[in-house]
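One chain of protein is taken out of this complex; the other chains stay put.
A, B and C are the chain letters, set down in written order, and residue numbers restart from 1 in every chain.
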Amino acid sequence: MIEMHDVYKVYGNGVKALNGINVKIDQSEFVYVVGPSGAGKSTFIKLMYREEKPTHGVILINGVNVKRVRNWKIPYLRRNIGVVFQDYKLLPNMTAYENVAFAMEAVETPHRKIRRRVQEMLELVGLYDRMNALPSQLSGGEQQRVSIARAMVNNPGFLIADEPTGNLDPENSWDIMYLLEEINARGTTVVMATHNKEIVNTMRKRVIAVEQGVIVRDEQQGEYGYED
Amino acid sequence: MIEMHDVYKVYGNGVKALNGINVKIDQSEFVYVVGPSGAGKSTFIKLMYREEKPTHGVILINGVNVKRVRNWKIPYLRRNIGVVFQDYKLLPNMTAYENVAFAMEAVETPHRKIRRRVQEMLELVGLYDRMNALPSQLSGGEQQRVSIARAMVNNPGFLIADEPTGNLDPENSWDIMYLLEEINARGTTVVMATHNKEIVNTMRKRVIAVEQGVIVRDEQQGEYGYED
Amino acid sequence: MKIDTLFRHTREAFRSLTRNTWMTFAASSAVAVTLLIFGFFLVFAFNISYMATELDKQVAVRAFFQPNVTDDDIDQVIAQIKKDPAVAKVKFVSKEDGLRQMKENWGDDESFFRGLEKGNPLPDGLVIQAKDPQKTKALSDSLDKYSQISDKSYGEGVTNNILGISEWVRNAVFIFGLGLAILAAFLISNTIKLTIFARRREIEIMRLVGASNWFIRWPFFIEGSIIGVLGAIIPTAVTLVSYNAVLGILNADGAYSLFKLLPMWPLSMYVAGITTILGILIGVWGSMISVRRFLKV
Partner (left out) sequence: MKIDTLFRHTREAFRSLTRNTWMTFAASSAVAVTLLIFGFFLVFAFNISYMATELDKQVAVRAFFQPNVTDDDIDQVIAQIKKDPAVAKVKFVSKEDGLRQMKENWGDDESFFRGLEKGNPLPDGLVIQAKDPQKTKALSDSLDKYSQISDKSYGEGVTNNILGISEWVRNAVFIFGLGLAILAAFLISNTIKLTIFARRREIEIMRLVGASNWFIRWPFFIEGSIIGVLGAIIPTAVTLVSYNAVLGILNADGAYSLFKLLPMWPLSMYVAGITTILGILIGVWGSMISVRRFLKV
């Protein structure tokens, strides 16, 4: 469960990215975060896995106050949270395979389990044959899919995806969305920031709309809501 | 004018990204390049401004054989080509303003002209008030818009955009599209790789579809053509 | 830590070193050059300190017997002096030896002494060396008890000078060595910092995908020590080979036998040991402190 109480985020240079967020996301929910560019979606998401600290307010992940976690314990917190970053954040010196495997090695998974699982994940996102390519040798969409595979490989309790279909064609996007839906059905909480109207309007899940750092809409089975 | 004759691209690791491309793009045309992830769109585009060299075949930009241009002359070739990169490629130590200004300084524009023009461009993409932020202090969509402003600031003869709306909400996307249309109307050739079905189907320009490194469709006033 | 994980870290370190060939080369060659300078200095320092010790050995008490002593008297005195635990060496210098030495010292101008051979005015004497050169004066004083000895001298001024110089040289070399070691440590760790700085984004990403601090540190730690070893091999070899060459030249050319240099062994072992240990320690230490900087995200 993710809870935010009266959360504000002011960046070092004075930019007010979030201005009083109150929200509660239950176990196994599927939530879209929508809103214009620069509204604060990524900031909202970064607070959950503690890439950024709130300036004010309390964030609880399964009851743990994220702000209070000591620096060296943060990685352990993150192990239950798979993240698809808006800019992918792949390790440049590692191949697609190694990037995904890294997330498993980091939690000290036995060696023999890693191989099978990583190949399975890369197959799911359609990159089995690009396994040994470095990120710089992959197309934009391929990198994005590696990032998705890495986020899911450890079966985390939370899956947080920031614009995971931004560089994907519709077909690949839908494949990813079915994957997310399936994972969600198995009990993982999914939070996904997106600009993809079609997906939001078709899949009909909870929609949280953020504008200028405040939640302006929060609907179960909502719509994308921004018209052209 | 951009011409490609029998162009092949095989990357160092043996990946065949393009397999025999023949195409001609006239002055002042507006062309969409569509296709699934990994089809070869970015490679196709990278050949035009010589980020990559063709393995085989000839590419002519306004009659100049790009493959033959000497290393030190390449920047001069690129000055007539504005590029919006799929991964933005902003200079990390420069602010939004400085990134855009850099493209003008590089062509030795007089100092007093730079200031006005850069501010004008940032205003057009809606970033006037985020001018002094470094790329790391900007949201994904904001970075993308800085990249767009930089590509246009020198009024290049060609504008090549790789997925320029991937991280933008529909409203911002349309603003950018109107901008591109306007620039195109003033005589700039625009080549844009995209996954955005709605835009392609609404704006109705020439559409080149690439799949597995070959052009499978090339229609005037075409459609996106990939259904969900 | 599981053994599996240790293997993984080692593999990771080697992979990183081979994939970042350029950086590996830059880092280990910087370490090599720094240690080369240090290695040369070490050889120099060991030799200087050795020369100072040799210089100290020149310090001795010269004692002269009464003109009328018998050979028995002399033997007796020598035997007694030898019993003194503070004495390192006693050497008898007959009046003829004394005159010969004097002539040698005088070099070509010896013609002046020619007449003296018949009526040699020099007394028989002893050269006595103290175990601790600093205690030469005490030793000289202790000779007062022998009535057979008429006169003695340990060249007060000169001795103090020699002892002063050799101590001064030893201190200077030690201070310089310490300073140089610190500067070398700074240079090496600085280079390693720069290579890690170039990879700070990677460290941040690792943290973001759930790697613990120690999991991130280990490969860098191993990399640091490998760079240290790589960087120590070449300077050790170069230093020892060129020292051997210098030794060869000096030995062949008798004219320079004034320089008494230390033999290859055990000097080579000391230099190799100190250089390698310094390389590894600083390599590891440099990695550790620089990685820590980026474990904040």
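Here is the rule we go by: contacts are C-beta pairs under 8 Å (C-beta built on N, C-alpha and C of every residue); 3 or more make two chains touch, one makes a residue touch a chain.
Please read all numbers here as calculations on a predicted model, not as lab measurements.
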Touching partners, among the displayed chains, of the absent chain:
B, C
Out of C:Val59, C:Ala130 or C:Leu187, the sole contact with the unshown chain comes from C:Leu187
Out of C:Ser16, C:Thr34 or C:Asn47, only one touches the absent chain, namely C:Thr34
Residue touching the undisplayed chain, where the options are C:Met51, C:Val87, C:Leu122 or C:Leu262:
C:Leu122
Of C:Ala198, C:Ala245, C:Met264 or C:Ile277, which sits in contact with the chain we cannot see?
C:Ala198
Residues belonging to chain B that touch the chain removed from view
49, 51, 71-72, 74-76, 78-79, 81, 83, 85, 89-93, 102-103, 105-108, 110-111, 150, 154
Touching residues on chain C - with respect to the absent chain
22-23, 26-27, 29-30, 33-34, 36-37, 40, 62, 107-109, 111-112, 115, 121-122, 151, 153, 155-158, 160-161, 164-165, 168, 176, 180, 183, 186-187, 190-191, 193-195, 197-198, 255-256, 258
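The working rule: only the chains that are shown with their structure count from here on.
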What is the identifier of the chain with the smallest separation between its Cα mean and the overall Cα mean?
A
Cα centroid separation between chain A and chain C, in whole Å?
62
Averaging only over C-alpha atoms, locate the centres of chain A and chain B and give their separation in whole Å.
28
Going by residue number, chain C touches two or more other chains at none
